[in-house]
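With one protein chain held back, the other chains of the complex are shown just where they sit.
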Amino acid sequence: MDLTPEFYAAADPQVSPSGKELLFAAMRRRRGHWQIWRMAAAGGAARQLTRCAADCQRAAWLPDGHIVYTLSGGRAARLGSQLYRARADGAHPHPITFGPGNFRLEAVLRSGRLLVSAAAPLDRRAAAAPTRALYTLRPDGSTLRLFRWQYPAHAAPTSARELPDGTVIFVAQPSRPAAGPAAKMGKLAWFPPQAARAALLPGAKPGLDSVRLLDGRRWLLSGSAATSGCAIYIYDSAAKALVTRVYQAPRMACAQATPLEAQPAPWIYHSILHLQMASGRVVCLNAYRSTLAPGGSWRRGRLAQVRVLALRGGRRVTLGAAPVQPDGSFYLRLPADLPLSFELLDARGALVQAQRSWFWLRPGEDAGCQGCHENPALAPVNRWPLALKRQAGAIALGLGRTASNRAPMRPR
Amino acid sequence: MNWKLTLLAGLTAALLAAPMAAQAPGCPSGPSPTRAARMRYADMPSRAFPFGSFIQPYALWFTTPDSLAFDGSGRARPDADWRRLRAINLGFLGPLDPQYSESVYGIAMLHGAELALARANARGGFHGKPFALKIHRDSPLWGASAIELVRMDYRQHVWAMLGSVDGASTHIALRATLKLWVPIVDTATTDPTVTETRIPWLLHDFPDDRQQGYALADYIFNQLHLKHVAILRANNRYGRLGYTVFFNTARRWGKQPVMVLKFEPYATGFTRSLRELQQLGMDGLVLWCNARQAGLIVRQMRALGMRQPVFGPSRLTYPALIQTAGVAANGVVTVAAINPDRRDPKWLAFRRRYRARYHADPDAYAAYAYDGMNLLIAAVRQAGLNRTRIMDALHAYAMRSYAGVSGTAFFDYTLNNIAPVTMARVEHGHFVYWPERRSDWSRRGWPGCTAAAGR
Amino acid sequence: MTPRLQREGGKKAALRRALWVALAIAAVAATLAMRGPRHEARDWAAVYSRRRYYDPVDLKLSPHGRRLYVACEGRNEVLAINTASRRVIAAIPVGRRPKALALSPGGRRLFVANAWSGAISQIDTRALQVTRTLPAGWGVEGMAADRTGHYLYAANPLGNDISVIDLASGRETTRLAAGHFPEFAARLRGSWIGISNLLAQPAPPDTPPSSQLTLINAATRQVRWQVAIPGAVQMRHIAQTPPRFGGYLLIPFLQPHNLIPLIELRRDWYASNGLAIVQLRGRRAPRVREVLLDELDRAFANGYGAAVAPHTPWALITASGANQVAILNLERLHRLLQSPDADELARRLDAAPQFVARRLPTGRDPTAVAASPNGHFAYVANRADDTISVIDLAGLRNAGLIRLGAQRPLTARRRGQQLFFSALHSQDHEIACASCHPYEGFEDGLVWSFETPRLGRDVVENKTLLAIRGTSPFKWNGLNPNLATQDGPRTAMYIFRSQGFSPVQVRDLVAFINARPLPPNPHLAPGGLNPEQARGRALFFRTRTNTGQIIPLHDRCYYCHAPLTHFTSRVLMNVGTATRFDDTGAFKVPSLEGIYMRPPYLHNGEAQTLEEIWTRFNPRDRHGITSDMNKVQLNELIAYLDTL
Partner (left out) sequence: MKPHLPSVAARTISPRAAARLRVGLLAFTLLAAAAAAQTPPLYSRWINYTPANGFPRGEVYCVAIAGPRVWAGTEHGLALIENGRLRKVFTRADGLAAYAIMSLAVDPNTGDLWIGGLGGLSRYSAGKFINYTVLSSGLANDLVYSVAVRGKYVWAATAAGVSRLNTWTHSWRIFSVVGKPSAPFEEPWAYALAIGPKKAYIGLWGGGVVVYDLRRKTWRPYLDPDGAPEIVLYRNQGLISNMVSSLTHGAESNAFWAGTYFGLSGYDGARWHNYMRQDSGLASNFINGVALQGRRVWAATQRGLSEFDPGARVWVTYRPANWRALDAGKAARPQRGEILITGPGGHPRRLETATSLAHNYILNLAFQGNDIWVATAAGLSHGFAAPARRILYAHPNRVHRHPARAAYARQTRH
């Protein structure tokens, strides 16, 4: 049954947790923009939720009654595509990502975090970046983190899904053009639960780019296989092989199969941001720790300062510098919702290490990092950072004098 | 032989280091050295000798040098290299926190010591290195101050220590120094037992309650011929130990005090005790407490119509007595640790300097601390940076006198100052001082002196 | 003892001796029946009416593996289960709160540590009856009998020591020093006895915690090593791997990250869970390594039980917060520990897959685990479910469930208990309530740097949940009016960083927390206060100083620590203990009940002993007028406080 006969194109169907509604991206006319629509799963009239001046795609339900979607192109295109969050009726859309990197929503994890894909590293040259990676993000836009970190070479992950056991499956799209149509097709890859390294999913065909769980063992794979057009398969995850082809439509370009049933709702994430604030704080536990340094750590005493850069109007500006404490810690208050990047300097002001990507702080966010480009598989060291012990508070950089440095009283 | 040499060396050093001693006009009072060699311990009055009427003791202590000889490996330890030191650290232990009543003595003591140190440093310190005072408070809370001498030793590497006022604190420091071998100069405690412990690491330069007790007993019984004296004392270590020498002397003289009553150190009402004493028919009252409580006692006593004379130790010779008692204080006779009315130029010069620096008159605690610190500095300069040799240098003062700003001290074999004490009487709201008048004292035979000389 | 006697003498003599022993046992039993039990029976009745759940907390398999003994702390019973039929064959009433079991070497005697009775029940495993009661220390828990069966070692968490009990005379001969809160014990190879500690050693609050493993040489009955386990707290069961796999001791632990501000809950920002791996090396000091069982985005919260399955390469570790049992491949672990960068394992979140062969789900709050002597099966006690999971070690799969017979439907308190121990409600399943409140609602003795208006400031000591009913508001800043507020959105937003508990769950959790009792106070003799404690009581209630001055009302102990309201006036008071790291000077007056068992003291854990509250941190007499007291009086005051 064609649910969307009135659209020129439709994609990314998302079944609501109740299983009774659908969220999808669609364009009415051939040269129009993609927008986010909502309709009853049983069919019927679709309701347009977004009025994007550019393309709005890849939407998802949030358990707290909001939706989140990807906006690409248009005026925001300077930084690439970004994620937006809006109420379930489409009202109050606001961005939740701010850096360069062409963010694209992949899925809402069961923990309530968003799984997004973006350029790796997240830098200015995002559009031209050869590789992409998966990141996680809280649904309020805070706490951007790399999701696992080892991907098949030169592959851009798309269409990522989380399975109940924690497995994350994605399509490894070749990021470099290769010869032949088959070579252009993505291959299904997966992160087994708790693995840092992703691997290609054995037994899957190239071109399959959508995965849905049928039951504990069987998955629904769909996509456009090179030879046979659009197809939907059932995959036995234990046997690691395709077992049945349930549907084939040679004339259609692709398919994204989704079972129409109630979905397990992700956890509600309670935001603790203070949107009225103009700044956020970041505490780094030990800037000496870096995988870029020989032996995983810079020589003791080498780091003296951290310089903060920002991307304002597409230009790099220096917000200022603050001391790095002898234990490598620093504690800063920085402008919110602005792409930021760190540079570590030695006592003479020479650059020791520059962050290769951009991050941001949401208003009132407290971000913490263990080090600068540290090994993400290491647990933090339990030590009272000197930046918190010696300094009276966060050192504010890039904030005007009028900017309030005082956080509101917060219970704990 | 050895001790004589040391003595000679020490004496020379004392003369060199403290030119005041050599230039002292007149002659020191007290027993002559020749006589002192055969003297009674602490120059106690003959009839006050324990069991003196009955038996010759099996052994006598403190009256010959060898009964106090001290051995140990300290002299063989290499001297510290002063070139590698920033300063020559000397410790100070005393009550300085205002909430403790003894802090008045402690602060004066600190000032006196600082003044001496400042003068020594102005004169070049020790080989050009300054002396530095490491100040430690002996606040009595939880007994935590007991460790202070140990900290001075291990953390600050002091070469010697000055202090303290409280007998208990001084004793505790003594206990520690017997193990750690840090010389102590004490210029403030009146506890008579600190020098009787056979710990050779202490020089004590303040009239202790032994000397004060003998003087009071002599004055009360030999000169005033009172018969029925009562004692009222504070129930603390000072009161408990202080009155005993007076009490025993009176007893051995057949003038057993009619009653000893004690009161809590924080008591303010004494009427009941005073009435009790009056009923016993006392003809004189000896107090052993601080000046403020003594003032209260005297005032309440006069208010009861009691006219008996009142006597007390040196801690009563403080303005607080007169401030508290008012006119009732008139006639109270006390022991005085110094005579501030002396016209001795050393004293006058000291008083001038002290006034200029601290804007106050020096008291006995400041004066003795000044002298004690000078003794100590001289000893360090003479002996070098070896604690045992510093102590040896101090031991050179045994059976020698030392003329300082507080008067002329005379040290016995225990290095205790046993020079006779001054006394004072309150007249018209002021202390009037007069020279000591112990009637059993010998004044003959000082070298170079043809006649007995008072102060 | 009896078997040895039989060997020594002839048959007749043996019979005679056996007769005497039987007579003696009968006499003891009769005495117990006449005297002891009557007193205890009353307690049991009270306990039965309150606690109907079994709460299996420790397991021991008989030497032949045919019988499983289960300590059920909820019902004050030890169950004997036939492992073949998987049925309970006996329920033996013991003392209060049986927490741990130990078997004599031959398996004839089973010792049961009755934590709240401060005594050990000895059970004859043939008769399945308590034959005698042995004395023990404070809050006795983990036990181990030495190889010869002559001595029993018992860890006393409340006394911070280890009782050495002569099993011949039944008397305690020695108390050995242990670290802070020793709770678990095991007999090791050779003549070693190992004791692990629940809480960290007392230390200044800004230093990372360090726990202790005490190793006793049973030949000398003296402590031979006190092994520091850096960074660890909540060490629990001890298992020893076979020599071919290194002979390591495996001890589940938690590494708290309490000194860094808690602004995250991912990748072990709050705490790591793993194993201490201790290698005994003869005369040389034991070597300590640590590995994590946490994974990148999934924690193995609150490791608890540990067992090595004989004849297999498997070790089993339970995680009471993750409701999981991890099956470790000891061969791989051994190999991993030989690698040159093994020292980094203490922090590596990606190492566990290298040696964890399988993670199997268990019931709720899995505690002890025991493996059968033939290595075929393992058993996991699920405390909050009253079940025993049976694990097939050949297939590494669940092979059944033994239900002890829990009451249904569950009471609110029981549901709350299940929530309390579960980490499944926090992001990445990192922490449960029990992660910071071990010992069923106690405290971990650490200061924690929470996300506050100013990061790294207002670092406060954890507070106990035992006996807190009626002492609201909560927290040092008094900002939480009640438990429901604390356990609801606040926990979700600022601690669990997840959806948190639903209102119904919060209600259950509060019901459980409010029912947390204090263990019986060992300082309090049955006859009431001793003279010293009575003098301390007089000091607590004194109105005048030693110098006779009247103490202002607000400077008296009892004014703030009001006896009628659990020794707290439930208001904020400034007693001059704030430091430069505090943004406020007034803190909620803490209750004094059970104060003896929960150092450190003061809001920031500065005072490591009760004495220090007054000797070091009350210089201006703002925390009550105390400076006039002498040390004897201070000791008396503390002797009284210890009884509260």
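Labels for the chains are A, B and C, by order of writing; each one numbers its residues from 1.
In the analysis below, contacts are C-beta pairs under 8 Å (C-beta built on N, C-alpha and C of every residue); 3 or more make two chains touch, one makes a residue touch a chain.
Keep in mind it's a predicted model, so treat the numbers as computed, not measured.
Every shown chain that the unseen chain touches in the whole complex is listed here: B, C. Interface note for the absent chain: among B:I88, B:A176 or B:A325, the touching residue is B:A176. The residue from C:A91, C:V223 or C:A515 that touches the chain not shown here is C:V223.
Across C:G65, C:G95, C:G137 or C:P590, the single residue that touches the chain missing here is C:G137. Subunit B meets the missing chain through residues 2, 41-42, 50-51, 55, 57-63, 67, 70-77, 142-144, 146-147, 150-151, 153-154, 168, 171-172, 175-176, 179-181, 193, 196-199, 388-389. Of the residues in subunit C, those that touch the hidden partner chain are 137, 159-161, 173-177, 212, 214-215, 220, 222-226, 228, 285, 522-523, 532, 535, 608-609, 611-612, 615-616, 630-636, 638-639, 642.
Criterion: only the chains that are shown with their structure count from here on.
Arrangement of the chains shown, judged by which pairs touch: a linear chain-to-chain path with two open ends. Contact analysis places A-C first among chain pairs (by count of C-beta pairs in contact). Centroid to centroid, with C-alpha atoms defining each point, subunit A and subunit C lie 42 Å apart.
Put simply, the C-alpha centre of subunit A and that of subunit B have 83 angstrom between them. As a whole-number value, the distance joining the C-alpha centres of subunit B and subunit C reads 61 Å. By the touch criterion given at the top, residues 206, 208-209, 231, 255-261, 263-264, 266-269, 272, 292, 294-298, 344, 347-350, 352-353, 427-428, 449-457, 459, 475, 479-480, 489-490, 492-494, 497-500, 581 of subunit C touch subunit A in their complex.
Taken together, the subunit C residues at the contact with subunit B in this complex read 547-549, 615, 627, 631, 634. Against subunit C, the residues of subunit A that register as touching in their complex are 63, 111-112, 143, 145, 148, 166, 193-196, 267-270, 272, 281, 283, 285, 331, 366-368, 376-385, 387-389, 393-394, 406-412.
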